[in-house]
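Pasting a structure below so you can have a look.
With one protein chain held back, the other chains of the complex are shown just where they sit.
Let's turn to chain A:
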Amino acid sequence: MDQTFLVNVFGSCDRCFKQRALRPKSEQLNYCSLCAEIVKATEGLRLSQMLSSYSQSILCLVLAVHQVAERVEALGQFVMKTRRTLKGHGNKVLCMDWCKDKRRLVSSSQDGKVIVWDSFTTNKEHAVTMPCTWVMACAYAPSGCAIACGGLDNKCSVYPLTFDKNENMAAKKKSSVAMHTNYLSACSFTNSDMQILTASGDGTCALWDVESGQLLQSFHGHGADVLCLDLAPSETGNTFVSGGCDKKAMVWDMRSGQCVQAFETHESDINSVRYYPSGDAFASGSDDATCRLYDLRADREVAIYSKESIIFGASSVDFSLSGRLLFAGYNDYTINVWDVLKGSRVSILFGHENRVSTLRVSPDGTAFCSGSWDHTLRLGWAWAAKREL
């Protein structure tokens, strides 16, 4: 509006009724310049009051678990330390898995060695040398009679475990079950020894029949390397979740090969995914230094576990038996234990001398085991008397 050509109309102001030069406010109303300013100011005040009342009602919307869990009793501080160390690997430990007997575990390392341990005695029961280095994935069969492993060889091989002391494990014929076009990042048997699920750097996951090596189903959808997977607890059906370098966590239907849900809130690669014990949610650990909880029925992220002081990526996550605690191993050599409901950190575990690469809670929830680039695996459990871990 060109002020110099503004024609001032003189008349009675509709607010103060004085005879003034009027500035037209609207079709019906004319205000003098003073009243025009006052009206503008009061309108602005009303708008801001409206906005603040809206924002207060928005804050009442539940967007995260901790808002609902306010009334839940907080956990006391835990005191942590390593209870037992498993030594024997010659290089970085990359992956580990518990046997269903809650006692044995299998671990794999960068130098190609795969070792089966008895965690009660720390004895090594079996050892295999793979023809490739960087064995990034290993899994124990549900029966306890075989292990699967793979890595830079782009394959997943299944080794039957022999308990005959005279038989050399390396001589035992192994079967190459899975063939991918890039490295194997994760593998897991399904409910039986007969089927195995794999994740690969080629961006796909696949379901294989162990005996024939046949591909039963493939899962396409990730836009980059898939780094981890976890099967839903058996009661909740045939689904699994995978996480990848495309920052996405995807939930798949194993029968149809379809992606049923996808979550993309992480800011970097997702290194680890693990289902909540009830199967209604899953947690993820990422290079963005956060762990997050996604609820499947609400179809969104419901919690984020982070601290400003934590700047290194989380490599591995697992829940305690009740799902109240989330154990997460980080690249800064520590394990942080989070209160899943409240979103706060309950404890830090020190002990590893290099990054923690893998972490699993035992099947009965009695203990947890972490593997690290410092060539060792460490076991921890909780004492009843003082609630020490």
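Assume a residue touches a chain if its C-beta (ideal position, glycine included) is under 8 Å from a C-beta of that chain, and two chains touch if they have at least 3 such contacts; residues count from 1.
In this section, contacts and distances are computed from a predicted model.
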item: Options "Guanine nucleotide-binding protein G(I)/G(S)/G(O) subunit gamma-12", "Putative voltage-dependent anion channel", "Gap junction protein" or "Mediator of RNA polymerase II transcription subunit 18": UniProt name of the undisplayed chain; value: "Guanine nucleotide-binding protein G(I)/G(S)/G(O) subunit gamma-12"
item: Identified contact with the non-displayed chain, of A:Glu37, A:Asp209, A:Glu267 or A:Asp299; value: A:Asp299
item: Hidden-chain contact residue, picked from the options A:Cys13, A:Val65 or A:Val210; value: A:Val65
item: Per the touch definition above, residue among A:Tyr276, A:Tyr305, A:Tyr333 or A:Trp373 touching the missing chain; value: A:Tyr276
item: Listed residues A:Leu184, A:Val317 or A:Leu379, member touching the removed chain; value: A:Leu379
item: Residue touching the undisplayed chain, where the options are A:Asn30, A:Ser119 or A:Ser286; value: A:Ser119
item: Touch residues of chain A, complete complex, unshown partner; value: 62-65, 67-69, 72, 75, 83-84, 103, 119-120, 221, 258-262, 276-278, 280-281, 295, 297-300, 302, 320-325, 340-341, 361, 364-368, 379, 381-389
